[in-house]
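Heads up, one of the protein chains got dropped from this complex, but the rest are sitting where they should.
Just so it is clear, A and B label the chains in written order, and each chain counts residues from 1 on its own.
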Amino acid sequence: MIWRRPFPWLIALATALFVLLPLWRGSVQLRESLLLAAVYITLASNLNLMIGYAGYVNFGNIVFFGLGGYFCVYLVNDWNWNLVLSALAAGIIVSALAFLFGLGILRLRGAFFALATIGVNEAIKQFVTNFEPWGGATGIYLSLEAYAPLGGPRQALWIVYFMLVAVMALSLVASYAIKNSKLGLGLLAIGENEDAAAILGVPTPRYKAIVYSVSAFLPAVAGGLYFFKSGIIEPGGAFDLTLSIEAIVMVMLGGHGTIMGPALGALLYEEMRGTLLTIPTFSHFQLVIAGLLLLVIVLFAPGGLMGFIHRHWPASRKFFE
Amino acid sequence: MSALLELSHVSKRFGGLAAVEDLSFAVREGEILGLIGPNGAGKSTVFNLVNGVYAPDRGSIVFAGGEIGGKLPYEVARLGLARAHQIVQPLAGMSVLDNCTVGACFGRENLSLAEGREAVREVAELIGLSGRLDELASQLTTAGKKRLELARALSARPRLLLLDEVLAGLNPTEIGRMIEVIRKIREQGVTILIIEHVMRAIMSLSDRIVVLNSGKKLAEGAPAEVADNPEVIAAYLGDPGHAGH
Partner (left out) sequence: MREPLLTVEALEAGYDEVQVLWGVSLRVKRGGVTTLLGANGAGKTTTLRAITGAIRPRAGRVIFRGEDVTFLPPHRKTARGLVLVPEGRQLFGEMSVEENLEMGAFSARGRKALAQNLDRVFALFPRLADRRGQKAGTFSGGEQQMLAIARGLMSDPEILVIDELSLGLAPVVVQQLVAALDALKAAGMTILLVEQNVHLALAFSDYAYVIAEGRPFMQGAAQEIAGRPEIREAYLGL
């Protein structure tokens, strides 16, 4: 029954491609490229739950990724936990924290909320920079032994890659499941008109805190896996506001509120960024370009790529979301 | 017939202005109670107090036996109280079906998504929106949006429905149709509290009328009684004493 709709097939297909392509080509470079894409897709899809469904723009979304990275790496390095447990624990802790923080900052709306999320990111970054158990400003360097349980560094990198692909797939599945659930309906109503939604009975404070917390889980897990693979985590790279903003660009570029939109946006943006970075002049202006792109999208094509497709091919609304 | 909603000595001020002062009245189960009064009399404030947009400064508001004064809008909705607004607020990017499903799922009965959709189909029949369920709310005409507002409120299967100037801006034919729909809603057992400026309509629909003036209750009774009341007439037509020419 669920397999009658196109989504599950698209997600399965995408996952299969991600898994099989680098294996078949035996290319580490391809794998690295796809790994980055999987991370971006994870970030964008989960961010979309806030931006596209509930209508709250989480500018500081990268804090989940970074904090998840720190918790996971710390648990593996200092407590010798295995990777899967550490990553899951990181996810749970970060989403619990998000729920608590969320109850507070979600009382703010619009631009005030957006600014508050940046504040949260910067505050956590400052805190971590001064937190000795996590290496302060230098961060944590993962010892090579950490990779031993996974069969050594080379194999570990492949295993982590597949885990990240699984996280990406889960993110897409979650987007789909939520959108078609009662929670999703309530969130979309909040995104359309929060006051009207409240009057209709949608328990807005609770729902907003739930989606904020849910949108933190998989990015935190992904962060855990990503920084484990990188072998090092430090505050600047973990709480990189540029990547946070680029995640927003990906969501808007692809089409906020849709399921495939953020994924397409992530892929497109990664391509664009990759190309631009090879041109010396542009590599320094990454954030400027991201900002300009966002401005153009919001002003002229707020529906993004999916919006464009839906407008020019209305039938597609039914099956391509 | 017991009181489904009872306001006792309710007051609300905004800055120095008393929008509602020491107001008490009850809405009996199954009746249509009309709330009238000149502009600025406090009628909208009463609605806002009842459905949780404002909290009363003083007094109590009891609905179905429980105090609701100060409760938040979504809590009040959960108890079985729904409102159709004067300035319609459709969830523009969502379909008519989805708009109403929100009402159905988050109302008193706390239905699941599938149950909610079923409940909506019935309501859509009653209101006359069956053919339009898949249309985007933003694409409806004014009259259509007003019906959506009503359908959405009704989808929650409320015990009490607040109708806030739902006839404003409609032409006479549309008004006639809406009046029929409101009667049908009452026949289904929903209690109705209605504010309206289309006086003909509210006087003919209501079982009883409460007249407000400057935040206070001026009169209460059957429509004909109230229309004969010289104080009520003076409130609308102006005090003959002021003319003194």
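Quick note on the criterion: a contact is a pair of C-beta atoms (placed from the backbone, for glycine too) under 8 Å apart; a residue touches a chain by one contact, two chains touch by 3 or more.
These figures come from a predicted structure and were not determined experimentally.
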item	value
Among the chains presented, those that the missing one touches	B
Residue, one of B:V46, B:A201 or B:L218, that touches the chain absent here	B:A201
Residues of chain B (touch criterion as defined above) contacting the omitted chain	38-39, 141-142, 168-169, 171-172, 197-204, 223-224, 227, 232-233, 236-245
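The rule we apply is simple: only the chains that are shown with their structure count from here on.
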item	value
Chain A and chain B, separation of their C-alpha mean positions in angstrom	44
Contact footprint of chain B on chain A as seen in their complex	180-182, 185-186, 188-189, 192-193, 195-204, 257
Of chain B, residues touching chain A in the complex	51, 53, 72-74, 77-78, 82-83, 89, 91-94, 98, 101-103, 105-107, 112-113, 116, 152, 156
